[in-house]
Structure formats: structure tokens, C-alpha cells
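Missing here is one protein chain; the remaining ones are kept as they sit in the complex.
Our next item is subunit A:
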Amino acid sequence: MAEKPQPVRVLYCGVCSLPPEYCEFGSDFEKCKPWLIQNVPDLYPNLLKEANDKEADKVSDKLQSTGISSGAGDGAASSAPRQEEVKRLPGGKIKKKEKQEVIIEKVVRNKRKCITTVKGLELFGVKLSDASKKLGKKFATGASVVKGPTEKEQIDVQGDIAYDIVEFITDTWPDVPETAIFFIEDGRKVPAA
């Protein structure tokens, strides 16, 4: 047997997981830059220079703005987490942030039986499987997580619970404000509050 070729150890960028040489084509070259400077400084020679320039800029900025730095600091803090929420689609396009709202709809079947569907709970960081269990327990009916029309998951609860559910949702998940809950009546959105 011939001598074993050793596996090549490839370094991957800690930020975007690509090999560092492809970082510049990745979705977030800006975010990769600090990592690159630290780990593979010789790959992008321009980067170091750029970083140094920036550093200098920052220092001068700081000197200028010490007086108003408290106000500016608050602004930066509030804008930072919002940026993180921007999700990236596979194509590198930025996904629009969805409106956080819960939509409740009553669907009648067999004339006198109905199903209440709840959409959008997951946008508030609620686990749907847990939520469906809680709903089922509270209203003593069947409740399940189903794939909705647009590949989105929703909760179906048997029976007409449209009016009790608002209170239940706001009680169990305090993160969900009552103003974000909507009913669908005759094809129109009606706020619950």
C-alpha cells in the first residue's frame, strides 16, 4: 500500500465557517474582519492597514465626543440587538422581519363544530408543542401543531375557544401583549383588545 496521504487541515473562519480565503465572498465580510486579523493576518494584507486606520479614527472620535458620549452610547446599545435579528436567507438576501402578532381564526366544520387556529405564537419565542399541550389541557380538547398553508406551523384547537384564548395567552405568556392578538372575522383582521 502506498504511503497514506495525510488529511489536510483546513482552517475555517470562526465567524462564517468558510475557509478564510472565501470570507470576502461570504455574507458578512465585515463581521469576519476582526477574526481574520487575529488568525490569518497575512491573507488580506490590506485589512490590517484598514483596521489601523479605523482604530485611529475611533480614538480621534472618542476625543471629540467625550461630552456627548453618554447619549450616543445609549443609541448604539439599542440598535445593536435589532441588527442581530436580521436573518439571512440562503441567497444572502436579508429576510424582512416579520410583524410579531398572533392571529386567531375560527374555522367551522360540520356546521356546529369548529376549530380554532392560532398562528404566530412562535414569533414570541413560544414553543409550539408546549403551547398546544397547554391549550389542550386548559380547554380539555384536542390541540395539535399543524403545518399551515405556507409551510408555517400553527396550532389547531378543537372547539370554539376564540374568546377565552386571548386571556389565556396573555396570562401564560406575558411576552405576548394583548394588542398583538388579532381575530379574523369575515376575512378581516380585528384586534382583540
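Methods note: a contact is a pair of C-beta atoms (placed from the backbone, for glycine too) under 8 Å apart; a residue touches a chain by one contact, two chains touch by 3 or more; residues count from 1.
In this text, contacts and distances are computed from a predicted model.
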Self-check item: Name per UniProt, for the chain absent here [options: "Sm-like protein LSM2", "Growth hormone-regulated TBC protein 1", "PUA domain-containing protein" or "Autophagy-related protein"]
Solution: "PUA domain-containing protein"
Self-check item: Where the unshown chain meets subunit A, residue by residue
Solution: 1-5, 7-10, 16-19, 21-22, 25-27, 90-92
